[in-house]
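First up is the structure itself, then whatever we jot down about it.
Note that one protein chain is taken out, while the other chains of the complex remain in position.
Moving on, here comes chain A:
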Amino acid sequence: YGVGKWIRKPECRNINRTWCDLSSETSDYEEQYYASVKAFLNGMCSDWIETTRFNPLTDTKIDPPMVSVSSTEKSISIILTAPEKWKRSPEGESISLLQVYPGLQYNVSVLNKKTKKRWWFSISNTTLVVPWLEPGTAYCVSAQIRVTTPLLHSGFSKEYCIATLKDSVTF
């Protein structure tokens, strides 16, 4: 947008699928973009039709964080990892979403599978230790990313369940 030069996308010419990956063309998130497409059949073609203006910063759908959990007798430790920005090749530089959205936070839910009691935590760093839990009990963890400005949030990750160790005191 504002440049006045349409970027051609050879990989999406003469295709019959209904989507086109424009990640490469829209990877600079300090810019904004339009895309346009036309259809043709038997020599006849439609007008060009444009998307709305795409702002990568505010219009991106954020994936849930990766969640890993470990446990002791009475606590569980949760490590969260935000997704990375799209990169052209696996060798490309990895940019965490935290660099793109400095206000990035996590909402974490912890469920006691036995009592069905659920706790909620809102944290900015990537590790969380939940203490004072019951030994030998299964807990399930799920997490979501939340950005305050611009206002964005991911869906919740699937649940990761783990059991605290059994009480080591024997009579």
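FYI, contacts are C-beta pairs under 8 Å (C-beta built on N, C-alpha and C of every residue); 3 or more make two chains touch, one makes a residue touch a chain; residues count from 1.
The rule we apply is simple: contacts and distances are computed from a predicted model.
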Protein name, per the UniProt record, of whichever chain is missing from view ("Interleukin family protein", "ALA-interacting subunit", "Protein phosphatase 1H" or "Cytosolic iron-sulfur assembly component 2B"): "Interleukin family protein"
Full-complex contact with the absent chain, from A:31, A:63, A:134 or A:159: A:31
Residue of A:52, A:127 or A:168 touching the missing chain in the full complex: A:52
Residues in chain A touching the chain absent from view: 1-4, 30-32, 34, 52-53, 55, 57-58, 102-103, 148-151
